[in-house]
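Missing here is one protein chain; the remaining ones are kept as they sit in the complex.
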Amino acid sequence: MDFSLLPEAMLLTVEITLAAMGIGMVLGVLVVVARRSRFRVLRAVAVVWTDVVRGVPPLVWLMLVFLGIGLFTALGTAIIVFGLVASAYCAEIYRSGLEAVPRGQTEALAALAVPARTGQLRVVAPQAAVIAAPAVLSYAIGLVKDSSLASVIGVAELTFVANRAANRTGDGITPFVTVGVLYLLFSLLLAVAGKLGTQRLEGRWRTR
Amino acid sequence: MSTLVSWLPDLLEGLRHSLWLTFVSLLLGLPLGLVLGYVAELTPSRPVRWLLVALIELARGLPALVVLYLVYYGLPSVSIVLSSFWSVILAFTVSNAGYVSEIVRGALRGIPAGQLEACRALGIGRTRTFLSVIAPQALRISTPSLISYAAIVFQSTSLAVAVAEPELLSAAYNIGSITFEYVQVFVLAGALYAVVVVAASRLAGWLSARTAY
Partner (left out) sequence: MEATRPQLAVKDLSKSFGDHTVLSHLDLHLDRGEVVALIGPSGGGKSTLLRCLNQLELPTSGQVELDGQELVAYRGGRAVASSPKALQKIRRQVGMVFQQFNLFANMTAEQNIVFAQRAALGTSKDEAHARARALLDRVGLAHKAGSHPAQLSGGQQQRVAIARSLALDPAVMLFDEPTSAIDPEMRSEVLAVMRELAEGGMTMLVSTHEMGFAKQASDRTVFLCDGGILEQGPSRQLLDEPQHDRTRQFLRALAEA
């Protein structure tokens, strides 16, 4: 196979993963805020959003947005779709992180006359972030693998390049083993970087 | 509206095939994953455990699509030719076994070690201990995650479109490429997927709330 195509393909895989993860982590905050809102309508919208986005396979979303809506490039489609899907998953991860912060601290905030929003922002959210970090990280690692689906709508990332090489050369093993190794390396790198970042975030304090 | 209805037979046929793919790959993947997970967690031999854990991690670390292509395009190079159906099954079984064994290992770890010691102290045999004490509890602990996992497998059958296996997404794609009404047909197909997945995840949530002590 033609190895010179790999760097660019790798870059696309990284780009899809990181961009989608960034979108998902930010949008996920909005979704979880809606999910915990005082307003019933907002809560319902958030529930439906997470159910529908997670209930439909990502490949169906990719095809719907790329072939059906057709407003974005293949790469743009992949980033948007994976970003939206990630937002639903991140929201669920954040939610369980928020629920895992000991209730006593929320009561102490109330008893100390701390305004609700200030308390959530300064006490609950920072601890929830630390609790949620490992799950966010493993979602990101899962996203590395999911990004391979973008090959189906023609994004020239790793799997796409391997597939084309296999079709051209008739060698169905080398290309896929090669990109398989690259996926594993990227995942490993992300795991290590994420672990370091998490430890930093955690700093000196622990919830338990 | 009437066109949507006219697509339904094809889409439902695709859905049936997706469910069939899910069923067969779980049928093969579950026992394999159970054995892998059980051995990996309880074997006294360190090298065996590490080898298994490494294999499990490898299978989990690769994108399912890459595994599928490797099976579909790669195996023929070593003179093993599988139909697209069996390629999908084999690929999913390999990917799944790792996940399932991970769930099983988690469940086994959830059973207090004291119970094993108690069985040994009471002179209960290993097989008996496994069948009467370990397996029922592990099953109870892991049932909700296994159901959620079945939902994930069902979703991932959509990957079979890449090797032209006639499941739900392929059916939708075929209709779309003839009618060009991609939005409608993918929305319909997506809704079919979502109904199954949301129902399964609600069931899993309900079960795990019920089995929590």
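Note that the chains are named A and B in the order they appear, and that numbering of residues resets to 1 at the start of each chain.
One rule holds for everything that comes next: a contact is a pair of C-beta atoms (placed from the backbone, for glycine too) under 8 Å apart; a residue touches a chain by one contact, two chains touch by 3 or more.
Predicted model, so just to flag it, every value in this text is computed and none were measured.
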item	value
Displayed partners of the chain not shown (whole complex)	A
Which of A:Gly70, A:Pro126 or A:Gly197 contacts the chain that the document leaves out	A:Pro126
Omitted-chain contact residue, chosen from A:Leu11, A:Val47 or A:Ala110	A:Ala110
Positions on subunit A contacted by the hidden chain, ascending	102, 104-105, 107-116, 118-119, 122-123, 126-127, 130, 204-207
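Quick note on the criterion: only the chains that are shown with their structure count from here on.
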item	value
Centre-of-Cα separation between subunit B and subunit A, whole angstrom	21
Partner subunit B, residues of subunit A touching it in the complex	51-52, 54-57, 59-61, 63-64, 67-70, 144-149, 151-152, 159, 162-163, 166-167, 170-173, 176-177, 179-180, 183-184, 187
Footprint of subunit A on subunit B - complex, ascending	58, 61-66, 69-70, 72-78, 155-156, 158-159, 161-162, 169, 172-173, 176, 182-183, 186-187, 189-191, 193-195, 197-198, 201
